[in-house]
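This view holds just a subset of the chains, kept in their places.
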Amino acid sequence: MAQAVVTEGISLNNPLFRIYAFYCAVLVLKMMFMSVFTGMKRFQTKTFANPEDTILHKVKVTHTDAVERVRRAHLNDVENIPIFLITSLVYILTNPSYFLATTLIRAYTLARITHTAVYAVVVVPQPARALAWLAGFAITGYMAVQNLLYFLS
Amino acid sequence: MAQAVVTEGISLNNPLFRIYAFYCAVLVLKMMFMSVFTGMKRFQTKTFANPEDTILHKVKVTHTDAVERVRRAHLNDVENIPIFLITSLVYILTNPSYFLATTLIRAYTLARITHTAVYAVVVVPQPARALAWLAGFAITGYMAVQNLLYFLS
């Protein structure tokens, strides 16, 4: 009984939590990359959002498509990744199949990295971005519905 | 003692965690609906944010009020719901009254669904949206202050 508690839940001894924690770090670092990428695009195109940022460069506050595209990709991460991280944390506590849960977490991470790659790094024609987004969306939705049904009873 | 550990904390045997997990799933699904709703509005009004999205529809990248309204409602969720999910997870660990905690979590969920309904589905005159927003804001604030005082000592 005591051992059952230790190998389940939010614990270093729970192999599913270890998988979660690893991919959580990957997804957070991927999101952090968006901030750096936005900054790179801002300096490349001399596009700044605040007057105090423009002094060194003597340019006006403006908008460019290159920066706005990276920002839209970042906002899409902000809309999707934090709720996935919370939903999947609850999901791994519902005793799902180890294989299924691991596959879903890995597939989600891959889908979000692909989403950024085809949205903001190299613009790939649709439906590349739509499919990458849909894969992540469907996985979060599946986990949320599973949690809903599990805790309804 | 071992039983006390099992029925508290982030555990399937903690009834408050089960309530949290259920409404967490409801709130996440509600937020995910905003993405679908934005997409629906984009196709209805042929309003797309990226050139590669417009090819099938042969329209220019543009903005419309209908899409921007849904996006503002979604952004309001993004600003509020993830911090509520983290704050309420900590709050249920502070041994609050079961009745109070359950009522607050349910009221928050209802307030946020109402917020979207009166903001983006049917535009209801103010103060409908302001009150729905305030209810959710006050609940998050109450829990955060309770957590602050609990862990200050």
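Labels for the chains are A and B, by order of writing; each one numbers its residues from 1.
The rule is short, and it goes like this: a contact is a pair of C-beta atoms (placed from the backbone, for glycine too) under 8 Å apart; a residue touches a chain by one contact, two chains touch by 3 or more.
None of the values given here were measured: they were computed from a predicted structure.
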We see 2 chains here; how many are in the full complex?
-> 3
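Quick note on the criterion: only the chains that are shown with their structure count from here on.
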In whole angstrom, the CA-centroid distance of subunit A from subunit B equals 18
Given the complex, residues on subunit A that touch subunit B span 1-2, 5, 9-10, 69, 72, 78-80, 82-83, 86-87, 90, 93-95, 123-126, 129, 137, 140-141, 144-145, 147-148, 150-152
Interfacial residue positions of subunit B with respect to subunit A in the complex | 2, 5-6, 9-12, 18-19, 21-22, 24-26, 28-29, 31-32, 34-35, 49-50, 52-53, 55-56, 74, 78, 81-82, 85-86
